[in-house]
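Missing here: one protein chain of the complex. Every other protein chain is in place.
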Amino acid sequence: MRSGLAVDIAGIKMKNPLMTASGTFASGREYSKLIDISRLGAIVVKGVTLKEKKGNPPPRICETPSGILNSIGLQNKGVNYFVEEDLPFLRKQKIPVIVNVAGSTIEEYLGVIERINGVHGISGIELNISCPNVKEGGMIFGSDPKMAAKIVKKAKSVAEAPLIVKLTPNVMDICEVASAVVEAGADALSLINSVLGMAIDVKTFRPRLATTLGGLSGPAIKPIALRMVWDVARTVDVPIIGMGGISCLEDAIEFFLAGATAVAVGTANFINPKITVEIIDGLETFLEERGMKSMDELIGKLKV
Amino acid sequence: MRSGLAVDIAGIKMKNPLMTASGTFASGREYSKLIDISRLGAIVVKGVTLKEKKGNPPPRICETPSGILNSIGLQNKGVNYFVEEDLPFLRKQKIPVIVNVAGSTIEEYLGVIERINGVHGISGIELNISCPNVKEGGMIFGSDPKMAAKIVKKAKSVAEAPLIVKLTPNVMDICEVASAVVEAGADALSLINSVLGMAIDVKTFRPRLATTLGGLSGPAIKPIALRMVWDVARTVDVPIIGMGGISCLEDAIEFFLAGATAVAVGTANFINPKITVEIIDGLETFLEERGMKSMDELIGKLKV
Amino acid sequence: MFEVKAEVIASKKITKDIYSIKILSPEISENAVPGQFVHLKCGEDKSFILRRPFSIHRVDGKTFELLFEVVGKGTRWLSEAKSHLTLDILGPIGRGFSIGDNLKSVMFVVGGMGVAPLVFLSDQLIKRKVKLYVAIGATTKDRLLYFMDLKRISYKIFVSTDDGTCGQKGFVTDLLNNALNTVKPEQIYACGPRAVLRKTAEISKELKIPCEVSMVERMACGIGACLGCACKTKGKTNGDFEYKRVCVDGPVFDAEEVVWS
Partner (left out) sequence: MFEVKAEVIASKKITKDIYSIKILSPEISENAVPGQFVHLKCGEDKSFILRRPFSIHRVDGKTFELLFEVVGKGTRWLSEAKSHLTLDILGPIGRGFSIGDNLKSVMFVVGGMGVAPLVFLSDQLIKRKVKLYVAIGATTKDRLLYFMDLKRISYKIFVSTDDGTCGQKGFVTDLLNNALNTVKPEQIYACGPRAVLRKTAEISKELKIPCEVSMVERMACGIGACLGCACKTKGKTNGDFEYKRVCVDGPVFDAEEVVWS
């Protein structure tokens, strides 16, 4: 791998800018049967809470035009299980591991952060204040700039690893939230989480998801995500991890041009498990063909 | 046509609930070469402003996964031209004509309304406080509940025809805006206008639209639109015109189940010019097969 | 589990809307056990459509078969797949049926398309000389798939159709109680709509016959990563529950483990 692909997200050194989007890659074990996950720039694990969370009733998935709706509801076995059972496997991959931290109260978020503080093999924290699929916490925290700033400030005062804050698109002005959380201490931002959506089965007259509402992801939301990355990148001075609908090399490049320092692939993994490594290979060729020596020649280089 | 399809939107009597989405059907003349537009439940014309508006530079259109971005920018020849040149043709169709009213100041909106007050052949006004493609007015008015209420109140005090207010999805809580405008006198709501989005040409490193940002429409946004219709329908008591990505009978039925009294087809007209009449025919069969006697047996009948 | 590009060897229309397709893949065929499934990319290269899960219906050397019903765009596309087309397939996936070492007699409870994985299972049971009883139901006579084959290999077969065009009129579970008065299988395997599985679970619990059910749920990743395919199961302590993954913790579950409510 050429060093030309290397990027740095708030001190997290990545050999390339390709990451996995939280919740779409679990803790990597499943995908490691199909790809060499040590080739990834970094892995972002499924949202982790202080205690086990059971998640929402099924059906939790439905397909929509160029997208999917999900309502997983942060099902996970809690932070202790993650540290004891999942992390040892991840450590062996020798790539940065970023923990997506979720909760329904500020205390819960802080509890998770405290538990992972100083734990070997964790390179960063992604503060998930944007999950649309839980009744408490999640998106509620991320929609209001003041609330978002408050939780970020506290998280920052506790966290030992770099703090990435994950933003929700379900707001009027994402820049306002972005500015507030950067002001409050966020070292980096990742965006976007899924967009609130819904689908109905016209045969049964029932919602297609048991929770009625769910989070829309996949190529359908790419134009929305790209717009937000572009807007936020011109507003704040911290690195941005761009995501939302990336499913091929060209999509990833769009996000770099708009100002993302790294990108994460989510839903597209479900269709093509090899997509992350294919994009890494493609990106290397892309830079080479254009004589570009580093990602800096691509990031934010949209011509307007 | 069976009367079973008939609906009433704030006194506007429609023989069926199929309408055209503003800006996608001009004033009907072009499509009348391909379909019998007198079969439509109602026609909503392109946004009309007080004076001529030139619109945005090209390119104004680009395709995205299951959607398109547009940045027309409300190009139109002004309300006088509309009344004198377009309306005579529309009157002959003997279907309700709804005028989409736009402007960059409150005075401009009111000016358009005053000009069309009492004009024969206009059945309703759709107040466009949600256009994402103009620098002034448009979405700005529709994003803030207070501002939205203010303009609706004034419009209502002037308007002689029923007042439909068209909402933007680019807000955190569309119900808040919906409640505010209904409180202020809106007789009906239509939603959603297009979603702010962006796309980049990775060959040229340039935005695909000359304006950089544009409005996303088409099937990609259907889950978002449906969620908003469902939320708003349970919040306010006025009829709702649902739109956003409708491209087949099943899509339309989803919106009815979610609580829309009528639906509008936009982007899908570009691909299949006959889609509106095909949905009308399909809907008739759908009701018949299920022994449903009126649209009331469908509207809002989602089972949760 | 493998990701393979595998060639379609043959494809056949069985009856209205029901097709079978034969695929060449040594990796999948030689590693599959009955009850497992494959996760298959439907549609042309660039179209964005989730993979679709299909039970492995039959295995023959380096090839395997799927049996499927056209219910939507994915299955429609698959029904048009011609010989030589290359498919992108993940598989074999999941926990299959468990076959006890000294198993002597079993009963299949089959609802509609549920027959698909049970044909593969029957092939293995017959090899082991396990005595097979079958209770099979479908909406109508034409949808009683593999009826003659199952009749031939089974010791006794019980039939129902919703419309009474063949066997008893009603659901397959309606005749299950009666059937289990006359025959005494050591194990039940059920596959079909949820209502059939649920009722079968009840009956087998009452009669204390071990029962395995093959669950169906909407899937995204199909490999255990997304937690999309939740099946409510009993937790470790009484009254507690846990959502397990149909794709890798199942699709076959012990009927007692599933929380049916």
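Think of it as A, B and C in the order they're written, each chain with its own count starting at 1.
Convention: a contact is a pair of C-beta atoms (placed from the backbone, for glycine too) under 8 Å apart; a residue touches a chain by one contact, two chains touch by 3 or more.
Predicted model, so just to flag it, every value in this text is computed and none were measured.
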Request  = Using the definition of touch stated at the top, determine which of A:Gly28, A:Gly47, A:Pro65 or A:Pro96 touches the missing chain.
outcome  = A:Pro65
Inquiry  = I'm checking contacts with the chain that's been left out. Which of B:Pro59, B:Gly78, B:Gly121 or B:Gly282 qualifies?
reply    = B:Pro59
Sites on subunit B contacted by the missing partner chain, in the whole complex = 23-26, 30-31, 33-34, 46, 54-63, 66-68, 70, 72, 75, 218-219, 247, 267, 269-271, 273-274
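In this section, only the chains that are shown with their structure count from here on.
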Task = Select the chain whose centre, defined as the mean of its C-alpha atoms, is least distant from the mean of all protein C-alpha atoms.
result = A
Ask   = Between which chains do we find the greatest number of C-beta pairs in contact?
value = A-B
Inquiry  = Roughly how far is subunit A from subunit C, centre to centre by C-alpha average, rounded to an integer in Å?
reply    = 36
Request  = Could you grab the centroid distance between subunit B and subunit C? Build each centroid from C-alpha atoms only and quote it in angstrom.
outcome  = 47
Ask   = By residue number and range, which residues of subunit A touch two or more other chains?
value = 66-67, 218-219
Request  = For subunit C, jot down the residues that touch at least 2 other chains.
outcome  = 48
